[in-house]
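For this depiction, one protein chain was excluded, whereas all remaining protein chains were kept in their positions.
And then chain A:
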Amino acid sequence: MIDRGEATDSVRPPAAHSPKKPTKPAAKTGRFTSTNGKKAVMAVTGAIMVLFLIGHVLGNLKVFSGAQSFNDYAEFLRTAGEPAVPRRTVLTLVEIVLVLAVGLHMWSAISLARRAAKARPVKYAAKRKNQAGGYATRTMRWGGVIIVLFLIWHLLDLTFGVANPAGSAGLPYDRMVQGFAPERWWVTLFYAVSLVMVGLHLRHGLWSAVQTLGLASGRTRKGLQLAAAAFSLVLVIGFLAVPFAVMIGVVK
């Protein structure tokens, strides 16, 4: 009746029973280095990046108003603030803020992921069943890695132009059209996959940021989650509109 196994032979009471407790108190955490603090850093830096994405997608859509409009817009980004401040001042400031935001976002994500791994050294033998989380929630960490890889390619392709057929000397519109040319379908595919990942990341990240900053409540949470999903969907469609328009020849 009983499969005795090795585990069931007689058991001595454990000698000095003292569950391992850290003898020295862990390093004191400050407001921004505690788990809650790091999450707040992640929420705020994420919000900064979302604001950037809104501006980015609106700018992209100028491609539908023609090459002139799109190139003028790109030029405006560089001349904004002139003559009060030298060329590219505003753009450089935005770039610095974004680099800081990305850096801090990744720092908090990596340190929280490492802490989480340490918090559960022994995994469950039974496959842990997700009771609540959706796909978006589970893919935040790996999704983030994919988004960073995409970001690097994207900058090389359309910002620096080194991975783009129009090259770094090409006008922004030409880079866009040649970059997403039908024969470069694999680029468009990579963009599409990555943007869906961005959408999933935001689907959890947006409402999660509000919750992390303590601004969500039971009455608003469902609405927040729906709003996050709707916003992510619209944003992804907005971004995907351009490469697909180029690929099918609507924009050329």
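General observations
The rule is short, and it goes like this: a contact is a pair of C-beta atoms (placed from the backbone, for glycine too) under 8 Å apart; a residue touches a chain by one contact, two chains touch by 3 or more; residues count from 1.
The rule is short, and it goes like this: contacts and distances are computed from a predicted model.
Name of the non-displayed chain as stated in its UniProt record, restricted to "ABC transporter substrate-binding protein", "succinate dehydrogenase", "3-isopropylmalate dehydratase large subunit" or "Phosphoribosylformylglycinamidine synthase subunit PurS": "succinate dehydrogenase".
The omitted chain makes contact with just one of the residues A:I96, A:A116 or A:L226: A:A116.
Residues of chain A that touch the chain left out of view are 1-15, 17-22, 25-26, 28-29, 31, 34-40, 112, 115-116, 118-133, 137-138, 140, 204, 207-208, 211-218, 221.
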